[in-house]
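Working notes for the structure below.
Left out: one protein chain. Kept in place: all the others.
Per-chain numbering from 1; labels A, B and C assigned in written order.
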Amino acid sequence: MAGIFDFAPAIVLLPFLSFLIAVGTALSGRDLLPKGGAIPGIAATGGSLVLSVAMAAAVAGGEVYDETIYAWAAGAVPGSEGLELTFGVLIDPLSAMMLVIVTLIALLVHVFSLGYMNDDGQTGLPRYYAGLGLFTASMLGFVVADNLLMAFMFFELVGLCSYLLIGFHFREPGPPSAAKKAFLVTRFGDYFFLVGVVAVFATFGTAQFVGTESAPGFPVLAEQALHGEFTANTFLGLGPQAWFTVVGLLVLGGVIGKSAQFPLHTWLPDAMEGPTPVSALIHAATMVAAGVYLVARMYGFYAVSPTALGVIALVGGFTALFAGTMGVVKRELKQVLAYSTISQYGYMMLALGAGGYVAATFHLLTHAFFKALLFLGAGSVILAMHHNENMWDMGGLKDKMPVTYYSFLAGSLALAGIFPFAGFWSKDEILFETLVHGLGGSPLLLLGYAFGLLAVPVTAFYTFRMVYLTFHGEPRTEQAESPEPVRWNVKGPLAVLGVLATVAGAVNLAPVAVLTGAHVDFLHSWLDGGFSALTVHHYEEIDPYASAYLGGEVTTVLLGAAVSLGLALLGLGLAYRLYAVPEPVEHTDKLGSVKGLLYDNYYQDEYQVYLANRVVLPLARAADTFDQGVIDGAVNAVSSVSLFSGSRIRRIQTGVVSNYAALVTLGLTALLVVFGVLGGWLL
Amino acid sequence: MVPPQYYLVLAAAVFCIGVFGLLTRKNALLFLMSVELMLNAANINLVAFSYYWGNVTGQTFGLFTMALAAAEVAVGIGIILVLYRNFKDVDVTEAATMRW
Amino acid sequence: MIIEALIGVTFLAALVVMLAPDEYAGKLAFALSLLPVAGSLWMWAGFDAGGNALMAGSIAYQTQLDWLTVAGYDLQWFVGVDGISLPLVVLSTVLSSLAIVSAWTPIDTRQSQFYGLMLFMEANLLGVFTALDFFLWFVFWEAVLVPMYFLIGVWGGPRRKYAAIKFFVYTNIASLVMFIGFMALVFNLPVSSFGLPEITQALQAGKLSGFVGLDPATLKLAAFTAMFAGFAVKVPIVPFHTWLPDAHVEAPTPVSVMLAGVLLKMGTYALLRFNFTMLPDVATRPLVATVIAAVAVVSVIYGAMLALAQQDLKRIVAYSSVSSMGYVILGLIAYTGLGIGGATFQMVAHGLISGLMFMAVGVIYNVTHTRMVGDMSGMADRMPVTVGILVAGAFGYMGLPLMAGFAAEYFIFQGAFASTVIPSAPLFTAASMFGIVIVAGYLLFAMQRTLFGEFSLETDYEVRRAHFHDVAPLAVLLLCTIALGVAPNIFFEMITDAIEPVVAVVGGGA
Partner (left out) sequence: MEPALLQADQLPTWTALAPVLALAVTGLLLLVIDSIDPNDTRPTLLAGVGTVGALAALGLAGWFLSAGTGQPSTNGAITLYGDALIVDGMTLFFQALFASVTALVVVASYDYLRGRAYQAEFYALMLFAATGMALMAAANSLAVAFVALELASLPSYALVAFLKRDTGSVEAGLKYFLIGALSSAVFAFGISLVYAATGSLLLPDVYEALAGDLTGLTGVAGVGILMVAGGFAFKTASVPFHFWAPEAYEGAPAPVSGFLSSASKAAGFAVAFRVFVTGFPLEAGVDWVLLFQVLAVVTMTLGNFAAATQEEVKRMLAYSSIGHAGYALIGLAAFTGAAGGDVLGASMAHLLVYGFMNTGAFLFVALAEHWGVGRTFDDYAGLASKAPVASVAMSVFMFSLAGLPPFGGFFSKYFLFMGAVDAGFWWLAAVGAVNSALSLFYYSRVVKALWLDDAVSEFELGSTPTALYAAVVFAALATVLLLPGFGPVIETAQSAAAAIVP
């Protein structure tokens, strides 16, 4: 298995190297590198992209790769079985695809940063590029991880990088706070994840995703355990099925945190405080994607647990709708995008929970392109607007920045799920899978389907509300009147992504395949390759779902597509009615009491802040009072009592010698009496 | 012959008188005398039981005790003298500058 | 003889520095402190012993000389290291050296005495970690208190005298309790010396006889309790922890570094050596194990909650040390290779990271003269490098992967989760793991308020950049932390090698 795969670690190490270079530059305090360290980053991500593509090519050739490359703390306990705590690289269709996405987006973000950061005269650039480099490296490490522990470690590193980058503008009050919140909320999720990792090791003795024939990975072991072919250590008196569900849900905690699913989604809108290219990276390819990717990565484990799948589906579906409604009323460009991200990842979760492994992966792919595109486009607008993000201050930018406009429009159409843009295909497949599996005897999924379906018009509405407010109509401020021109390094990435957002749907034209019988569902076949335990058909075998159709399969396909497209157009049309006018006004008042609810994000932040400030902090203060008062008080009381009794005892020494004589006599008499009685010669 | 218990009782009585004097007198000299009484109580025992046991150990030791008592008085008088010089009194309760 | 040379040279260095003029004392002390560093590294390089020193494993660099005989027992000069003690020896020498450098800026009076006492303390610490005879060990153990008392009492903050005396008396009474417990064991064993290996092996051979009406099992329980209580103060375990924040807050930076970095480890080291190695049958009783695990969890969570309530940066780190030490206790009671191994690893890891945190806070204090969270903000603007390292250290403290703290905590969690000794081990483990969320909470809040935002400072000091010699030790510690996190096997392999017999006695798993 030599060859191209031997270079796999380099994919991770190249961006890491660029991180080291940038850190060195930052430490030197001088301007050692041109472009503030961007060049090494671009070179590194470019290199990684090339390697990733080569990997993908090799995978396309039917090769896969799973090797342990570093024993972190392996075989440390002689005399017992020991746990292999290792780092390894797993290259299979899923990870190869993800590698390409991440490296591509990272490269584009690096290039875009030249325009967004360098040309804008920002300071602290080496720090910025160091963060980007480490962010990319961490995410790539996570993608290629071949076991859950390694995945967790890089997952956490991703969290660190998000902290560093969101808080990049540390001199302002907002970013550090947002960075803290992002890390803290995702850390809360990661807590469950870490318990899950520990539990997986304790249960199976391994955390490999794939493993070998003789020592398979834990998803396979879980499957075997349920068939009685393997004895897993279960805990707390639970049977294998229940225990696996518990473990699966624990790991899911990390996913919910990182992928910003309800109820741990609150950090993501705040994270918009970071520089816009960073938002693009976070939303499209790295941090948020990590959660969903993790579920896909260990899908075999979830597939054996209907309960876990159900939870995933409902959380996803609910989040999709829930986040979408909040996006409807936002005034800032990036805020709308933030809620759209949460919503879109909700779709992916819904798909995963509903047995739509391919659909979820597909949406992950298309979303990466169009969301990166939208953020970079938003970045371009923000740059042009001198960092004013309020859409109500924009308008009419269409003619002044056409490249941005058209690429942004392509992204928006994809996001809204309008045929034939990429988002249409992937979203449609998700809804289709959910529907047929729901009809096939899992009524709970129908609820998820309903959520997903309702979210479609909402998505289309807020997307085009954003487009119309930003680009159409008349300029509403002076800044919008004469926007700052942007250069090639902004337009280039936009163009690339614009194309991708338009055509990426072609990689998996599942409806077309159903309708025509042609094998145009390329992604499906792609994901059906590689390790046998990680293939689509294997997942379909073990997941608890069956399919049923309304009428026939073709009817269902057409009906589903028609309904979702119709709803999307409905939302688009409403947006057009309300906002595609020369002087649009806010229509939020029509929402009545719901308005406040939406503005305040359903009070999600409030209750979490309430928990932190009104419950946890007072509890901590109470603990402190208790500690100082009771525990330390007891310690000090011991000493005070001792000293007090000391000061009493010394009063015996009256200074009068007659008293001494009396006390001596008394003492002696007392001794005589006591010991006389004890000795039996007195009384 | 007088049974030895009687001597014990006598000695104890003398000893207790000495102790009583010690506890009730403030005058240093009377204090000293009380102590002498107590020592003599010991001497009574020693001499009596020397006779009872038929050896001279007790009597000899009695002599030692008397000699030491004398020496003690000598030192004691000396200290009482400087006491008088410093406190203008031989009241032992006067010398109570140090306490607690 | 290398250990004798190590301890002797350090004592000698202490004396020399004590007599040196104040101006040169710091530099001289640092130069001399490199000798034990070199020595300990040399020991490490040549180390090839396996097994546990107390349990018939081979002992590296051993010397055993009769010193005196008391009550028919031989008291020996008996030193040596195994996989448990060697990492701590290395930690002590390295951290001492760095702490001395970190003292150059803040210590501006009676320097020669200060550095002399630091070296004196180091020598005794080395003794604690190498002694294999009870009394020899106890001499060093208690002798550490004396320099510490002065270091806090003379060079400390406003309430230094109170803190010093509290530390002094509290830990001393704990030692006495422990002493009585241990002696009750020794006197009922057919041993002829205070050599810890001999005592351990006799205990495990079941040779303990009854004592003052107690049968051997009860006696063991009583001795275990006394020793545990004694060491618990040193560690410190809730509720015996209240001396620690006071001591930390008042102590000058380098002393805090030593206190958190090495002195606390004496307690956990002793717990491992005495309670958990000598009396595993007591520790593994379900009730005892439950109580200890519960105490560990309480230490973790309660300590973290207390840290959350603090405004003084040093106090935050101090309470978080209580929290971190709780993990060590959990790892120890797990009685698995990863649990106890992780606990030992955590001793080293926490030594490095807490040292780093205290030093970094100290560097900031040097220029701001305040440590209160509300008194400053935006320090990152003025001291970018220091703050950068502080942030890195803080993430290390939060258990960021690829730093030593994560490795240690992960080993502990993994070891404790599947422990057969702790009843309902997963619940205890999961509960203690919640500490990683709270630690992130208080560190992130504190950092946000002090390091970031617009620069402002309540005190009237001109903020200048830190000296190179202020920052260099931080960088060294950070690099060590990362190295141990990326490659924990640097120490972990030899630790687990020495742990294995302990675990084997109980029959625990990995």
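Quick notes on this structure:
Keep this in mind: a residue touches a chain if its C-beta (ideal position, glycine included) is under 8 Å from a C-beta of that chain, and two chains touch if they have at least 3 such contacts.
Small disclaimer: the values here were computed from a predicted structure and weren't measured.
Shown chains touched by the hidden chain across the complete assembly: A, B, C.
Considering A:Ser28, A:Thr123, A:Thr516 or A:Ser645, the position touching the chain not shown turns out to be A:Ser645 (whole complex).
Per the touch definition above, the residue from C:Ala143, C:Val463 or C:Val505 contacting the chain not shown is C:Ala143. Contacts to the hidden chain, counted on subunit C, fall at residues 67-72, 75, 135, 138-140, 142-143, 145-146, 149-150, 153-154, 160-161, 164-165, 168-169, 172-173, 176-177, 179-180, 183-184, 187, 211-212. The chain not shown here touches subunit A at positions 639, 642-643, 645-647, 649-650, 652-653, 655, 657, 660-661, 663-664, 666-668, 671-672, 675-676, 678-682.
Although one chain is not displayed, subunit B still touches it through residues 4, 8, 11, 15, 18, 22, 28, 31-32, 35, 38-39, 41-46, 48-50, 52-53, 55, 57-58, 60-61, 64-65, 68, 71-72, 75-76, 78-80, 82-83, 85-87, 92, 95-99.
Keep in mind that, in the parts below, only the chains that are shown with their structure count from here on.
Note on connectivity: the fewest chain-to-chain touch steps from subunit B to subunit C number 2. The mean-CA centres of subunit A and subunit B are about 96 angstrom from one another, to the nearest whole unit. Centroid to centroid, with C-alpha atoms defining each point, subunit A and subunit C lie 36 Å apart.
Touching two or more other chains at once is no residue of subunit B. Per the touch definition, subunit B reaches subunit A in the complex via residues 19, 22-23, 26, 92-93, 95-100. Within the complex formed with subunit C, the residues of subunit A that make contact are 26-27, 71-73, 76-83, 149, 152-154, 156-157, 160, 167, 170-173, 175-177, 179-180, 183-184, 187-188, 190-191, 194-195, 198-199, 201-202, 233, 235-236, 612, 616-617, 619-621, 623-624, 627, 631-632, 635, 639. Residue ranges of subunit A in contact with subunit B, taken from their complex: 650-651, 653-658, 661-662, 665.
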